[in-house]
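Omission of a single protein chain aside, the complex is shown with its protein chains in their original locations.
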Amino acid sequence: MKPVLEGRDVSRSFGGLMALHRVSFQLFEGEIVGLIGPNGSGKTTLFNAITGVFPPQEGEILLDGKPISRLKPFQICRMGIGRTFQIVRPFLKMTCLENVLVGIVGKDEKGTSREERVEQALLELEFVGLGGQSHRLAGSLTLLQKKMLELARALATRPRVLLLDEVLAGLNPSEILQALHMIEAIRVKRKVTIFWVEHVMGAIMTACQRIIVLDQGRKIAEGPPDEVRSNPRVIEAYLGGADA
Amino acid sequence: MRKLVGVLLGFLVLVWASDPWAADTIKIGVVGPRTGPAAATGKAFEEGIALALDHINASGGVLGKQVEVVFEDTGGVPEKAASGFEKLVTRDQVPIVVGESHSSSALAEIEVANRYKVPFIICEAWHDDITKKNYKWVFRAGPANSGVVDFYIAPFVKDMGFKKVAIVRENSDWGVGIAERTEYNLTKMNIPFVTLKVEREAKDFYTELTKLKAENPEIILAYIYGTGLHFFLAQAHEVGLAPKALVLDGAGPPSLWESFWKNVGDAGELELFISSMHQDVHLTPTSRKFWDDYKKKFGKDPSDYKTRSIYNVLLIAADAINRAKSTNNEAIVDALEKTELEVTTGVVKFGLNPGSYEYHQWMPPMLVVQWQNKKQVVVYPKEAATGVLVRAK
Amino acid sequence: MKRAGLAGVFLIAILVPFFLNQYWLHVAIISLFYVMMASSWNLIAGYTGQVSFAHAAFAGVGAYTSGMLALYGGVHPALGIIAGTLLAGVLGLGLGGLCIRMGGIYLSLTTLGFSEILRIIITNEEQWTRGTMGLQIPGVFSVYSKTHYYFLFLAVTLAFLVLMRRLLNSDTGLAFRAVLNDELAASTSGIDTVRVRLMAFTSSSAMAGLAGGLYGHYLMLITPDIPSLGQMFLVLAMAVIGGMGSFAGPIIGAIALEFLSEYIRIYGEYHLLLFGLVALVIARFAPSGMVGLWEKIWRRR
Partner (left out) sequence: MSEFLMFLTNGLVMGGINAISALGVSLVVGIMRVINFAHGEMYIFGGYLSYQLAVGAGIPPVLSMLCSVAAVFLGGLAIEKWLIRPTYGDEMYSLIITFILSIILQNAALLIFGPYPVKPPSLVFGATNIFGLFHYGNQRLLSLALAAGIIGAIMYLVRRTWFGKSVRAISQDREMAAMLGVDHLKVNMISFGLGCALAASAGAIIAPIFPVTPSGSGAVSLTAFVVVVLGGMGSLKGCIAGGVILGVLENLGAAYISTDYRHIFGFIILIGVLVLRPWGLFGKRI
């Protein structure tokens, strides 16, 4: 089976500081893969490299076998990679509906009428549980709602792969449960492959089939949750991280 | 939306309410720079206006009414000058406008004067085209480039026996026009010359001066207005060009400003400048009266001859309205064409033959003055001279 | 209700020449020029967050292109104005292409540099432009009439505002606002931020060219004052005081400031100082301008 998204020896440094060092990974159709590691281990940097925000300086990233690491963020998005941000970034001065419409317009599907787009946007909002909020300004939403809005915007670009960056941070247990359901629904119903950075260990361990662990810019472990959990290098990385 | 309508309506009401209503004074418009690089001219104009109003209103005003002046600032910028002129005509509805000291501004203003058919007497914009365009509404009771060069600068250069001339001119209508006329005269007289152009408001002339030094001129005709002239003069001394080559300020007033000696230091000695005024040279009784009353009113000697120029044109305007017996534009122009009025510089009579710059033009006599031991000495023309030209050893 | 309001504004605008004298009609025409300038500047600054200092320069490009074509080539001003608009657009495209990728500070500096280059060229190419002395150019109409000019300016301004409104309500407008709100999020949502900014910059520059062309032919005199930084400041102040990023803000700001400057003209040069202080206070304490303040008060009631 060919991977949907693949990274080969991806490296990126900032002013002499190695943020990613020869990281390789593979994501297969319909999978949900977790990406964990202590603070500063390079998780968000890897997402930024995949989405073209800070392209890799060495190595290659491929989507369906096609290299994407020289493309601009908007092109990568149009190829089918959507993402959310660790610190939510909805368009605060725009309404929920407009937020989602940006995603639809960004995908640049010619031929759909304005009405069809609005209808689709409303469906996305409904899907993430923001039905009826379409005319509220994004800035006035709660944190959970903002996260959901960002998710809806990402979904509106019809991604094949969705990168989630700490969607559960700051949510209470019942909200976490809600979010987990939604992520599962995205994977199953929308047939989206998910790459997921998370600090809420319990959730990610139960939800993911496979986990990749980063530490100081290097991949130190990969495998099913149970295996990763008992890997001595992972434990050391986290404990060492806790020490510092 | 309703608020937008409200705001708009409010504006219109304001605008309507501020329309000028019939006044019991006669308004004369004045245009000139009160701000910008030549704001000193505005100051000189203000003094001249004050003195002229004193004299006109003391002798009964115009058509039995007191005269009032509306002084519109041009900033020395043609665009502002044209719109300022237009404001005088459309808003203040003045029957006549006088003044101006920048050729560029004047050339823009005469178009407006011509469009609105408003008489306009220019006092200190020297460009030939101003009267050469032969607009019926435009008069000039002041120097024209051709007159200044043909009758004063060129004969001065020739009579004093200068063998090599440098012309330095700024990029303004006045600078371009007077330099061209000078070149024409020098060519005719077979006197070799070089021309350099400099930016208006420039401050550093080292490059130009170094080039000039290689030419070894005996006299530099500096057509630079404002403090730029001061810096040019000072730097000419620094690079060792002056006073071996004498510098002649082709405009005049900058050499008389208070800041002159501060800015040039010893370099001011032996500098020459064009002037139409000297304390020992009085051509008419009005000139004497002007000098005395100026001293009484402002407690100092008049220094900028533009004070006197604006004073003159205001007298001419008042006289013309009185003789026209109305503020009708045609009547005023008729009266202006028949003017025979004694002002500070002589008896004004406008030229009436169309076809050249001499149409509607009256040229006052000018002097070439030299700073000798910080005293003004008239060195040209001979009949007015109070001393002889001094050259550097 | 909104429709009725718009109709009211339109009716007043149509009636203006019938109860204003020549002088105030002149002021009204100039305000329309500034409405075009401030609104089109708002398109780049207010809607995509790029501070261009070349807006007055583009107006200068329009004015000089059209004016010189008319004077030296005998081209009809209507055609000349179109040529000036196109040239301003093309220059905008080139300049934008040069620096939009580099981002905010670079764009501001490059546009400032462009504006200065243009000023130097106009000042020095005296034989063509007459430098600071200004160039007399023919008017649009064979007979000079302020009423004619007023309706011409009004028609162009309204057409421009309608177009701009439609643009802002389109997908492009949505993209503009997304880029302004959050550039990174917009680009990862599939928006080509460079293209969007370039589009805004180009169309706004072309608009300035159009406004400048009209302005030159109205004044019948073009000088380097049109593309000056002082003029640029006025446009910026109008947008900031009225309210950047709102549609009505720059319109209200332009009309208010132009009329105000006529009322305080006795203070001559110092009206710039006053505008500057007002603009600074507004930019510092009420970044959404008069329109924003008004809305705040409205909502509180």
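To keep things simple, chains are lettered A, B and C as they appear, and every chain counts its residues starting from 1.
One rule holds for everything that comes next: a residue touches a chain if its C-beta (ideal position, glycine included) is under 8 Å from a C-beta of that chain, and two chains touch if they have at least 3 such contacts.
All values derive from a computational prediction rather than experimental measurement.
Enquirer: Quick one: say which of C:L25, C:L221, C:V240 or C:V291 touches the chain that got left out.
Expert: Within the whole complex, the residue contacting the unshown chain is C:V240.
Enquirer: Among B:K65, B:K132, B:K158 or B:K197, single out the residue that touches the unshown chain.
Expert: B:K197
Enquirer: For the chain left out of this view, which of B:K117, B:K262 or B:K325 touches it?
Expert: Missing-chain contact among the listed residues: B:K262.
Enquirer: Just one of B:V239, B:V281, B:A331 or B:L389 touches the chain that is missing; which is it?
Expert: Of all options in B:V239, B:V281, B:A331 or B:L389, contact with the hidden chain holds for B:V239.
Enquirer: Under the stated touch rule, tell me which residues of chain B contact the chain that is not displayed.
Expert: 35-37, 39-40, 171, 196-199, 201, 203-204, 206-208, 210-211, 214, 227, 231, 235, 238-240, 259, 262-263, 265
Enquirer: Extract the touching residues of chain C with respect to the undisplayed chain.
Expert: Counting only chain C, the missing chain is touched by 45, 49-51, 53, 98-99, 102-106, 108-110, 112-114, 116-117, 120-121, 123-124, 229-230, 233, 236-237, 240, 269-270, 272-273, 275-277, 279-280, 283-284, 287.
Keep this in mind: only the chains that are shown with their structure count from here on.
Enquirer: Closest chain to the protein's overall Cα mean, using per-chain Cα means, please.
Expert: Chain nearest the centroid of all protein C-alpha atoms: C.
Enquirer: I'd like the Å distance between the centres of chain A and chain C, where a centre is the mean of that chain's Cα atoms.
Expert: Centre-to-centre distance between chain A and chain C: 42 Å.
Enquirer: I'd like to verify one number: the distance from the centre of chain A to the centre of chain B, where each centre is the average of its C-alpha atoms, in whole angstrom.
Expert: Centres of chain A and chain B (C-alpha means) sit 75 Å apart.
Enquirer: Chain C: which residues touch two or more other chains?
Expert: Chain C, residues with two or more chain partners: not present.
Enquirer: Where on chain A does chain C make contact in their complex?
Expert: Per the touch definition, chain A meets chain C at residues 51, 53, 72-78, 82-83, 85, 89-94, 98, 101-103, 105-108, 150, 153-154, 156-157.
Enquirer: Can you tell me which positions in chain B touch chain C when the two form their complex?
Expert: Per the touch definition, chain B meets chain C at residues 1-5, 7-9, 11-12, 14-16, 18-19, 34-35, 73, 75, 77-80, 82-83, 86-87, 90-91, 103-104, 107-108, 111, 115, 171-173, 176, 199-200.
Enquirer: Residues of chain C touching chain B in their complex?
Expert: Within the complex, chain C contacts chain B at residues 1-2, 4-6, 8-9, 12-13, 16, 19-24, 26-27, 123-124, 126, 130-134, 136, 144, 219-223, 225-226, 248, 252, 255-256, 259, 263, 268-269, 294.
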